[in-house]
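Missing here is one protein chain; the remaining ones are kept as they sit in the complex.
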Amino acid sequence: MDFKFSEEHEEFRKKVREFGKKEFTKQRIRDSDINEKYPDELRELTYKNGLVSYDDPWKVLISIEELCSIDPGLGISVTIPYFGAEVIMLFGSDHLKEKYLSRINSGKAIMGLAVTEPSGGSDVAGASTRAEKKDGHYVVNGSKMFISNGNLADFFITLVRTSSKEAKRHHGLSVLVVDTNSKGFSANKLTGKLGVRSTTTSEILFENLEVPEENLVGEEGKGFYYIMTFFNISRIFVAAQGIGVAQGAFDRAMDLVKSRGEEYSSREEVQFALAEMATRIKATRLMTYEAASHLFSYEPIPSLTSMAKQYAGETAVFVTEKALEIAGIDGIDSDLERFFRDAKILEIWEGTSEIEKLIIARNMLKGEKP
Amino acid sequence: MDFKFSEEHEEFRKKVREFGKKEFTKQRIRDSDINEKYPDELRELTYKNGLVSYDDPWKVLISIEELCSIDPGLGISVTIPYFGAEVIMLFGSDHLKEKYLSRINSGKAIMGLAVTEPSGGSDVAGASTRAEKKDGHYVVNGSKMFISNGNLADFFITLVRTSSKEAKRHHGLSVLVVDTNSKGFSANKLTGKLGVRSTTTSEILFENLEVPEENLVGEEGKGFYYIMTFFNISRIFVAAQGIGVAQGAFDRAMDLVKSRGEEYSSREEVQFALAEMATRIKATRLMTYEAASHLFSYEPIPSLTSMAKQYAGETAVFVTEKALEIAGIDGIDSDLERFFRDAKILEIWEGTSEIEKLIIARNMLKGEKP
Amino acid sequence: MSSEITEILRTSVMEFVNKNVPSGENGLEKSGITPDLRKKLGEQGFLNLKLPAEAGGTGMDAESYIAVLEEFAKAEPSIAMEMFFLNSVAGRVLSHFEDGIELLKRAGRGEISFMTAIPSEFSRISSHSTETTITSDVPIAAGGSSDFLLMTDQSGRTLLVKDKINVRKIQKPLGFRAITWGGVETKNSQYEDLGKGKLEEIFLKQVNLEITAMALGIAEGAIEKTLEYTKVRKVFNTPLKDFGPVAAAVTNMKGEIDLVKHSLDSERREENSEVLRHASLELALNSARTSVQYHGGYGYFESFGIEKFYRDAMAMKMIFGGLKPRELLYRKIYGSDSGRI
Partner (left out) sequence: MSSEITEILRTSVMEFVNKNVPSGENGLEKSGITPDLRKKLGEQGFLNLKLPAEAGGTGMDAESYIAVLEEFAKAEPSIAMEMFFLNSVAGRVLSHFEDGIELLKRAGRGEISFMTAIPSEFSRISSHSTETTITSDVPIAAGGSSDFLLMTDQSGRTLLVKDKINVRKIQKPLGFRAITWGGVETKNSQYEDLGKGKLEEIFLKQVNLEITAMALGIAEGAIEKTLEYTKVRKVFNTPLKDFGPVAAAVTNMKGEIDLVKHSLDSERREENSEVLRHASLELALNSARTSVQYHGGYGYFESFGIEKFYRDAMAMKMIFGGLKPRELLYRKIYGSDSGRI
């Protein structure tokens, strides 16, 4: 057993950290949060500095972790433009890889994943956006909800229903790459989020939107499987967001405790809170890293991935709440209050905590050993 | 990073498991539990089969884990006869190693650690058992409480006060090896325990008991340090007990759920319980293994060790309670009720959960990174 | 009945326990509830509190009955459970026919007692009955003796088995050790058919407040001892209670106990009964676990009288806290328009 990152990865972590400390300025953080403004210039900077590189998924994980610990909103904003890329990598044709992934790899495009619908967040198989084949095109009609990068993305990995057999819910779904400059595409930015306010969340609509046949990812009818496979990857990165949020909040709470002097820091209530926070963070890290090590060597263990994701979300919420309790009234206008608002989404997106628990149990009931 | 045990260790785990399944018979388990009887014959068998070997601490850890998952009472009983050996290994003279450790290594003797006193379980530095030097001997007077192997051990690693300066509480303590066949030694077995009833717990008394000077471990005045160092080792093994108890209870709960059929096993309440149990167990394992990997390479991280121990105790209690809830009335006379009774001690011995949390926080306040 | 009289009752329970119930090393769990102790309980009028008047019941109001259950549970949960099986269970199913009234009369005087096979969602009951013969294997039953047995047969009917009851006593059951637990076999026994689903109906729906009283008593018994212990027990030369997290945990439990107690004492208790049942079961387990913890090594020993609360609280949850009664809570809160729940 070996619980250490390689020297290269440690170096990389240091580099990310330095970048974040320098570029995530107070001004940028506040401006993005208060005005719900996407930090596009920062995204470019992050890309140019090579902090999001698909050559090595460990580096992506490290970037997410470190940047989120400096500011979750900005951290997520600059690492989310590639959201969904793995679907093309794993299942897309060479044509799609070249046409779309090359733009992503050069940092020139923003993409997104359009799966969730207004009628059901967790019920992926219930998707009702329709795509009908007609003259070498798919004609897409329907809407998607809570779509990250909704008003920013150049194209979306989109889950659509290509078969009318409602009985086979899972088997009637396919994945298309939809250009947002196509006729019939529109997006309404949803404002007034609790947290991660610098990310852009939208409702997107498809109205008789035509997609060329070659934009089908993989095979027709396998969309549900592709998306589920993707979630088993993206959940690792959400867990990394959780590590970052929790660690960032913990570090700030620790500083606060120290700044209040010996009499305060020696109080057992305070020490208990710190110990409980730190223990949860440690457990989150380990579960995430183990899940990642299986995933990144192409042997994912879905129940373990879900454990990491669920526990990370819960930990981010737990730690930020505890940190604010320590802060008291002084926290009402502080970094910590932003961390608190940013944390909650981690229990909701990429599969709610409830869904993760069901995944864990069902896989284990089938004999999987996490 | 590498989260896998070596092949040798996996083989060893299998061997331990097979041994336990064969030798931990229903009869032995029940008899030991109900009659509070130490299974000495089983201890010898375990030793003879090479399941407790100080050549490799990983093997000790694996044995504890696997045997406790079959039965915590017997699992602890057969692995506890060597309790305290590390104190001599690390700090004892060659004379002590030869005289005492060789008997331990050959499985011929049982030893124990006498630290806790009636007046304070967690307050090690408050020990008041006195040892005064006189004619080349220490004369020991005092009593120790809740001492494992109290009526079984051939000798005890004993914490005594050798200096009268009460002001320097920590620095007035030393460690002696006390033979139990010495004049002035007596032990009262304490019966009626909630759990781990096959282990023997006693109050032991020293009345003008003479100990030869050469039985001093290390230096006078360093006893507190030696014992604290030992606890940083033994806590790993308590964490391993926790893994075993929790895993054993989980496996039984899983079997129960499956045996009740699809309608029951598909209930979300039941699946949530299984998921929460399994996640805690996974987190416990990882923290324990990482803490062990540091410790076994002589770079212990005390805060991480305490995290593992505290979380393991809490997990054992959590999982056994949940398992009994699943069992319902049928559990009232079952393996699971024994696991439940056995679990609670893990939050108490080798430092209560409260003490562990303080250790975590205080080390981190000093800058330690677990 | 006024709360003044309830207070007198509470005092008389405490006095009875102090005078008649062994504690410490050779406490009640070792001796069990003996015929002699049962007699005394009967003489003092503790066994017929809620029996019907024709069976010699005192016609006591609910408030006083649950107060007595709570008070016994604080000291010796097993006695409360014995009272519960007789008054809340047997009293309800046996009061509808003459023979039953007669048996209740005798039981109320402490002369006989019933075993009750607790209905289980997953019970391993295998029973077969013809008109005159019943063969059953009821693995878990609880009660004072094997004079009579209340049980549910395979088809869901509640039976009173009158003879040839063979009990395989469990040596050390998890909880309530002063009453008898065991597997039961009956063969060619005489029995009385008491109606379909009667026992289950009682355990599921009719005893919420009694369960609350017992669970609350366990929580109180554990936490009151812990409050006192943490005042005097010192570590690092400081009383345990002066460590913030200890004080926090104990006062939180005590606070929750007060909330449940006030609700149980109030006139709105019925309206809240499902909530109280589950809240008190949770509270009992949390309180008892915390209490063992803060008693440290000492709390781990039977003679200290703390660990029994932990076992009993766990057993309470196993007996009374399953999915079926939880569903009734869901239904209560969500109203009648429930689908799967």
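Letters are used for the chains, namely A, B and C, taken in the order the chains are written, and counting of residues starts over at 1 for each.
Going forward, contacts are C-beta pairs under 8 Å (C-beta built on N, C-alpha and C of every residue); 3 or more make two chains touch, one makes a residue touch a chain.
This structure is a prediction, so every number in the text was calculated from the model and none was measured.
J.: Quick check: which displayed chains does the absent chain contact?
T.: The undisplayed chain, in the complete complex, is in contact with A, B, C.
J.: Looking at the whole complex, which of A:Glu41, A:Asp56, A:Asp255 or A:Asp330 touches the chain that is not displayed?
T.: Among A:Glu41, A:Asp56, A:Asp255 or A:Asp330, only A:Asp330 touches the chain that is not shown.
J.: For the chain left off this view, which of A:Glu11, A:Asp56, A:Asp123 or A:Asp255 is in contact with it?
T.: A:Asp123
J.: Please identify which residue in A:Lys22, A:His95 or A:Arg260 touches the non-displayed chain.
T.: Of the listed residues, the one touching the omitted chain is A:Arg260.
J.: Pick out the residues on chain C that sit against the missing chain.
T.: 227, 231, 238-239, 241-242, 244, 247-248, 250-252, 254-256, 258-260, 262-263, 266, 268, 272, 274-275, 278-279, 323, 326, 329-330, 332-334, 337-341
J.: Which parts of chain A are in contact with the chain that was left out?
T.: Considering the whole complex, chain A reaches the absent chain at 33-34, 116, 119-123, 126, 145-146, 190, 192-195, 260, 264, 267, 269, 317, 321, 324-325, 327-333, 337, 340-341, 344-345, 347-349, 352-354, 357.
J.: Could you pull out which residues of chain B are in touch with the chain that's been left out?
T.: On the side of chain B, residues 267-269, 272 touch the unshown chain.
Methods note: only the chains that are shown with their structure count from here on.
J.: Taking each chain's centre as the average of its Cα atoms, which is closest to the average over all protein Cα atoms shown?
T.: Most central by this criterion: B.
J.: In terms of CA centroid distance, which chain is the most far removed from chain B?
T.: Result for the farthest chain: A.
J.: Centroid of chain A to centroid of chain C, CA atoms only: how many Å?
T.: 50
J.: What is the distance, in whole Å, between the centres of chain A and chain B, each centre taken as the mean of its C-alpha atoms?
T.: 42
J.: Provide the C-alpha centroid distance between chain B and chain C, rounded to the nearest whole angstrom.
T.: From the centre of chain B to the centre of chain C is 36 Å.
J.: Could you list the positions in chain C whose residues touch two or more of the other chains?
T.: Counting only residues that touch two or more other chains, chain C contributes 243, 245.
J.: Where does chain B touch two or more other chains at once, residue-wise?
T.: Within chain B, residues 354, 357 contact more than one other chain.
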